[in-house]
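Next up is a structure, given as structure tokens.
Showing just some of the chains, left in place.
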Amino acid sequence: MTGQKKKTTIVLFSGDYDKAMAAYIIANGAAAYDHEVTIFHTFWGLNALRKDESMKPKKGFLEKMFAKMMPRGADKMGLSNMNFAGMGPKMIKHVIKKHNAMTLPQLIEMAQEQDIRLAACTMTMDLLGLQQEELLDNIEYAGVAAYLADAEDGNVNLFI
Amino acid sequence: MTGQKKKTTIVLFSGDYDKAMAAYIIANGAAAYDHEVTIFHTFWGLNALRKDESMKPKKGFLEKMFAKMMPRGADKMGLSNMNFAGMGPKMIKHVIKKHNAMTLPQLIEMAQEQDIRLAACTMTMDLLGLQQEELLDNIEYAGVAAYLADAEDGNVNLFI
């Protein structure tokens, strides 16, 4: 094992702002401690990778509905707890600003600067009707096989 | 370690259709890659193992209430997100069909065919008043000790 990097692999399933923050804080911390880090975004976690702009790729009816109902990017996500019709996220963003902490979009940017691999699960992209042009640039597209290949040698594996 | 199989051990705590899907997709994938795989169903995750038929085992009042309020089997479970009074699961099942993906009951069947060990947590069965006759056949009954014995040698440990 000498000379080999430690590995952190996170499945981000949740579309909640606070859970995604936790995932990216751990990921950025692990990268800072020289881990090889991958975040696999699946199901609602894919929303963290959506671009902010309104794109109109050709979609079927159900896919259009999902696209409409799901938050468009990290900044639009709700909280897992005390969401209060959207007031919760505003409170969190206020306290983040006040304490000079990083917002979710800033944490994602930092992850990209630290060469954390951001992967989008192609199977759930299909299910939810998300297309590559709707997601951030410079991410990877992967399936469960790629996830397992990573995770089976991982030191820290989390499902968030 | 040579010759030893890799191990994936998942605690399925959640009773959400989408989270259970994620658990079973990872489990089936791991089994396909020759991992030894166990899913420990605890709390609301036990609902994935409930039989579809209405059974009437003798129960106390609280246990009857839990039994009534909890979904009867994998096909009846709600979504963790955008459940919309039950509309969300219908949408997910539509897109699953459309994309020729597998439904949760099909994923559970596949897991059984791949010899994934499905275990039910006896302590939480007690708490929620679930009896063995209400759950699928060919599953195991286990406690936290059995879980830990599995997980402590696991390559991939997840709590879902």
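Should a chain be cited, it is by its letter among A and B, assigned in written order, with residues numbered from 1 in that chain.
To be clear about the criterion, a residue touches a chain if its C-beta (ideal position, glycine included) is under 8 Å from a C-beta of that chain, and two chains touch if they have at least 3 such contacts.
Everything numeric in this text was worked out from a predicted model, so none of it was measured.
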{"item": "Subunit count for the whole complex, all chains sharing one sequence, 2 displayed", "value": "3"}
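The criterion applied here is as follows: only the chains that are shown with their structure count from here on.
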{"item": "Rounded Å distance, chain A centre to chain B centre (Cα mean)", "value": "25"}
{"item": "Interfacial residue positions of chain B with respect to chain A in the complex", "value": "6, 8, 18-19, 22, 25-26, 29-30, 33, 35, 80-82, 91-92, 94-96, 98-99, 101, 155-160"}
{"item": "Footprint of chain B on chain A - complex, ascending", "value": "11, 13-15, 42-44, 60, 62-63, 65-66, 69-70, 123, 126-129, 144-145, 147-148, 151-154, 157-159"}
